[in-house]
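Removed from the display is one protein chain of the complex; every other protein chain stays in position.
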Amino acid sequence: MNTATAVSRTSAGTAPGRRKRKLHNELLAAVFLAPYFTFFIIFSIIPIFFGLFVSLHKWTLIGKEQFVGLENYVYALKDADFWASLWHTTYFVIISTPFLIVVPFALALILDTKIKGRTFLRTVFFLPNILSVAVISFIWIFVLQPYTGLLNSFLHKVHLLSADKEIFWLNETGLAWISIVIITLWWTQGFNMIIFLAGLQDIPVDHYEAATLDGANGWQRLRYITLPAMRGLIVLITVLQLIASFKVFGQVWLVTRGGPANETRTMIQYIYETGFSANELGLATAMSFIFFVILVTLAFLQFKFFGGKKD
Amino acid sequence: MKRSKVISACLSIILMLSLLLSACSSSTSSNGGNEGASGEENGSKSNEAAATSGDEKVSITYWNLFGGGDGAIMNEMVKKFNEEYKGKIEVKALTQDWGQYYTKLQTAVAGGTAPDVGISHTSKLSELVELGIVEPLDAYADTSGVDWSVFNENMLNATIFDGKHYALPLDAHPLILYYNKKILKDLNLLDENGKPVIEPGPDGFVNFLKKINEGIPKGTVGMLLASGGEDPYRVWWALYNQMNGPGLLDESGKKVIINNEQGKKAAEFINNLFTSGLVPKNLQKIGETFQAGKGALLPTGVWFTGTLEATKGLEFGAIPFPQIYDKPATWIDSHTLIIPVQKKNKDEKKIKAALTFAKWLTDHGAMWSKAGHIPSTKTAVESQEFKNMPLRSDYLQAGSDGVYLPQSPKLWPAKDQLVQALDGIWQGKSSVDQGLDNAIKNMEKILSR
Partner (left out) sequence: MNEFAGAKKWSVSKILLYAFAYGLAVVFFVPVLWMVMTSLKPQGTVMGDIFQRFMPPFSLDNYVYIFENAPVLRWTMNSLIVAMIVPVLSLTMASLAAFALSRIDFSYKKIAFWLILSGMMIPGEATIVSLYMLANSLGILDSYLALILPGLAGPLGVVIIKQFFDGIPGELVEAAKIDGCSLFRIWWNIFIPLSKPVLSSLMIFGFLGSWNDFLWPFLAIQSEELFTLPVGIPFFMSSYTQDETLPMTVNAYASIPIIFVFVFFQKYIVKGITLSGIKG
């Protein structure tokens, strides 16, 4: 059987032939999708649907207690703390996402030049990624703590900060957010950087060569070749970054504990506290689903408006 | 044709991987089996009497959350127990991450794979009892030789629910006050026994702190009290109870009753330490600073003793948290030993073995107190081993004066909210009144669910 005819861009045949081909495509796609979907359905979809079931109950880590219908959802929607943590997370997403896209993109561009020591730089820029969240939190508390911390000591030394003053990076809400953004950027940008770098490798060299022959400078090449070619990837990475940023938890939890006075408590932290500390798994799952709906809507809108017509 | 080649290649890769997997897992089990078998062999040789009397060796699993130095001491104790009970009981100890320990314990009970004996904090016990995942011990205590009367009453009472015993307290870890001997001596603030001289009353303590702050070199901190997190909350609880505060919750367990004169006074006292600059705000890594000799006083839990003793070049002492108000009282919690419920294969032999082990641990509390903890039994406190250890006797009394948090199944999450609300006060975000009101509001929200 000649499977190659199944490829989508095949030129048109007769109508019945097309229908047959269509059916053939459905089956063929199923064959390609089957291995992945087997595991995806068992280990992602089933737990999610089971989660839906859990969210309709009063449920602890020990198991089911009683059916409560939509009560968990109603409670979550009326809960001021739920909305507060959702806002904290949104705030984090707004202030961090631009940096988490632009910085790794810029670094990927630098690594794509003929700069000397590329391999070294690539490894070093990626290095923080390998550290566990516990380690990076530990390191950054050490950097940011007042009185003896690396940053304040440095500021004192260069007289940017007078000797009797201290900046409380982790204890004042505004500064705490700035610190969290810096920590997150430093820790996680390597992922996006590497994916961007992989994307840059896909742009054919001859495009640049042709542009250079036409007298385009570096900026023009970026503007007219790199960015258009990378557009799809940038949209995708932005969506993935948004999803990841909305799920921010570990580093905030370890660095500020959601404080002061719950003002840096993120959505996932609240879900985590509700589910595991307060042992309200049903409620926590209901919150997760509300959160899920918000994320799906956002991702959908984003693809719709920035993804271009081609799907 | 070619396609089938690819498929068969894929299949063979998967097959190989699964073989690899099964090879690995079988080697694991055979390793484990060997260890067990050789252990049994040794056991039967050295302890034939037990074998002939028809006793089979009982193997039990023991989950704890002791890592680092504490873990090393605990593992040493388990090793010693296993030697003493060779051929009869074998304990397999497993250190679990303390941050997620209770999550794992609960899911394991739900999944029917709970350990035979585990650790629980006294303050977490109410939740575990409420969920029905710890066995009441009274039915087995006598036959396993557990004598409740040897336990410290304060520590034991906190583990009794509706008149039933649910745990053997292993230790107590109250909030105490560490002090740097060298610094205080240089300032003439130590008496002839090497204890700090603190005048009575809140003013007395403030004066004491002022004297330290005036005398110490630059870069050294008078009192290492963080203005956020658990430590200031523990101090608040200590002061609140020193003034005979009426407790955390009312009788229903749903109402929080801390916004009263005592609660405010305690919060104001602490808040003034920060606002007046007697204690610098937002100190971090206070333990390390004390270890480096850059702090005169450190109020924290007894668990720090072992680490401080291992610190080179540090001369320090420890006393119960000073009585600033009407009576001695402090914050306290304990590690206790519990028998989790087995959903499948409940085995009385294992329960008894587990209790024998738990009792042995509490009897040998002197070993455990190397880490700094206060032993829970008279047996341990009166042992020569305990008496020979420095410092522990200096703060022993705190174990009886400490006030446990009340029994409530939502205690931990409620306490987290108390800590957050108090942080709001120390950070100047809310007044003392507002802060306590916030605490009440957020705690009652959790308690009423």
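Order of writing sets the labels: A and B. Residues in every chain begin at 1.
Definition applied: a contact is a pair of C-beta atoms (placed from the backbone, for glycine too) under 8 Å apart; a residue touches a chain by one contact, two chains touch by 3 or more.
Since we're looking at a predicted model, the values are computed, not measured.
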Identified contact with the non-displayed chain, of B:N82, B:Q242 or B:T289: B:T289
Subunit A residues that touch the omitted chain in the full complex: 2-9, 22, 25-26, 28-30, 32-33, 35-37, 39-40, 42-48, 50-51, 54, 61, 107, 109-110, 112-117, 119-132, 134-136, 138-140, 142-143, 148, 150, 153, 186, 191, 194-195, 197-199, 201-202, 204-206, 208, 212, 218, 221-222, 232-233, 236, 239-240, 243, 247, 267-268, 271-272, 275-276, 281, 284-285, 287-289, 291-292, 295-296, 299-300, 311
For subunit B, the residues touching the chain missing from this view: 2-3, 6-7, 10, 14, 17, 20-21, 24-25, 28, 31-32, 65-72, 94-100, 103-104, 107-108, 110-113, 285, 287-289, 291-294, 301, 303-304, 306-307, 310-314
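Simple rule for what comes next: only the chains that are shown with their structure count from here on.
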Residue ranges of subunit A touching subunit B (in the complex, touch as defined): 3, 60-63, 81, 141-142, 145-149, 166, 168, 170-172, 257-262, 273, 276-280, 283
Residue numbers on subunit B that touch subunit A, as the complex places them: 3, 100, 103, 106-107, 109-110, 127, 131-133, 227-229, 280-285, 289, 410, 412-413, 416, 420-421, 423-424, 427, 429-430, 438, 442, 445-446, 449
